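Of the protein chains in this complex, all but one are displayed in their positions.
Chain naming follows the written order as A and B, and within any one chain the residues start at number 1.
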Amino acid sequence: MQFQKEVEILAPREKVWQFIWDVDRFIACVPGCKEAKTIEEGKRYSATMVEKVGPFKVEFPTTIEVLEREELTHIKAQASGADNKIGSRMKLDLDVNLREQGDKTILGFVAGVDILGKLAALGHGIIKRKADQVLDEFAQAVKTKLEGDR
Amino acid sequence: MARAMTRHSEAQSIPVSFTLNGRLHEIEVEPHELLLDVVRDQLGLTGAKRSCDVEVCGACTLLVDGRPVSACTTLAFEVRGRSVLTIEGLAEDGKLHPLQQAFIEHGGFQCGFCTPGMILAAKALLDENPNPSEAELKHFMHGNICRCTGYKKIIESIMAAAKKMRVKA
Partner (left out) sequence: MLRRFRLEEPQSVAEVSELLGRFGESAKVYAGGTELLLAMKEGLVQYERLVNVKNVTGLNEITVTDGSVTIGALCTHHQLETSAALTEKLPALKKLEQNVANVRVRQVGTIGGNLCFAEPHADPGTLLIALGAKLITEKSSSKREIAAEDFFVDAYETALEADEVLTKIQVPVPSANGRSAYLKFGYLERPSVGVAIAFNLNGGVTGVKVAVGCAGPAPRRVAAAEALIEGKSKDEAERNLAQAGAVAGRAAQAISDLHGSQEYKEHIVGVLLKRAFQRALS
């Protein structure tokens, strides 16, 4: 499943870039994400993703790896996790882009999400909607956090 | 008295007293045990089959109080105080039920895997409606799937049995 999101943030690019690497605050913007930890600064992180669709709950202990990094412009990352209780795996390929537009920063990301295993039995449609929701909320939370601190 | 092979010391045990193929049985089951497993594994009646395991195909059909249920998705304790009929209980004193006879005479089965469920469902149909139209028969039997016959012979078998059973009655 592919998703593309863009959000306009009333904040300078440097501030947004810094925010991204402030792991605790950044992870706090992802709905259902908790216990963010830095394993290797700038390279590897871990977090736990908890998502619910009705009565179906998943908990993915997730490892995030930063693959590419271009200062103030671009991040390429990969995340993966498995919920052994429910027999499902999650894979996320993320491309984050920042560009300036006057006094605003456009934060864009392209996400490729794959859910494998039993959870897929819920149906592609349901999962896609949920993933879309999560990414939307995430983008909004980042915007709100950054614009709120002024 | 049938018992399961393994029991946890803290397991919740539910006494189930029920009539099985006309005879009273008293067993104990844990809440999570499925009727199909109890009937096949504990009671040794393997006519009912586990096929789709999601209540869609009808191969696990049993009659509880004369009504068809998916044994694969029925908790065993639910038959307490009820009567259960499996395919093994259909023939009386070694004499085949008209439905069984008809399936043989009219070629209503090939591999036979769906057949126990098919015959039990047909019995429930004819008990409810001794003279069904083909449309009524198809609607009732819609939930029993056969991969071999293409259904034509099944319909013929059931209609033939229905006729015989109406004459007898």
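The rule is simple: contacts are C-beta pairs under 8 Å (C-beta built on N, C-alpha and C of every residue); 3 or more make two chains touch, one makes a residue touch a chain.
Fair warning: this is a prediction, and the values are worked out from it, not measured in the lab.
> Of B:Asp37, B:Glu88 or B:Glu156, which residue touches the hidden chain?
Looking across B:Asp37, B:Glu88 or B:Glu156, the contact with the absent chain belongs to B:Asp37.
> Tell me which of A:Arg25, A:Lys91, A:Lys118 or A:Lys145 is the one touching the absent chain.
Result: among the candidates, A:Lys118 touches the missing chain.
> For chain A, which residues reach the chain that was dropped from this view?
Residues touching the hidden chain, for chain A, are 53-57, 85-87, 118-119, 121-126, 128-129.
> List every residue of chain B that touches the chain not included in the displayed model.
That gives, for chain B, the contact residues 8, 11-12, 14, 30-34, 37, 53-56, 58, 61, 67-70, 73-75, 77, 121, 124, 139-143.
The rule is simple: only the chains that are shown with their structure count from here on.
> In angstrom, rounded to a whole number, how far apart do the mean CA points of chain A and chain B lie?
51
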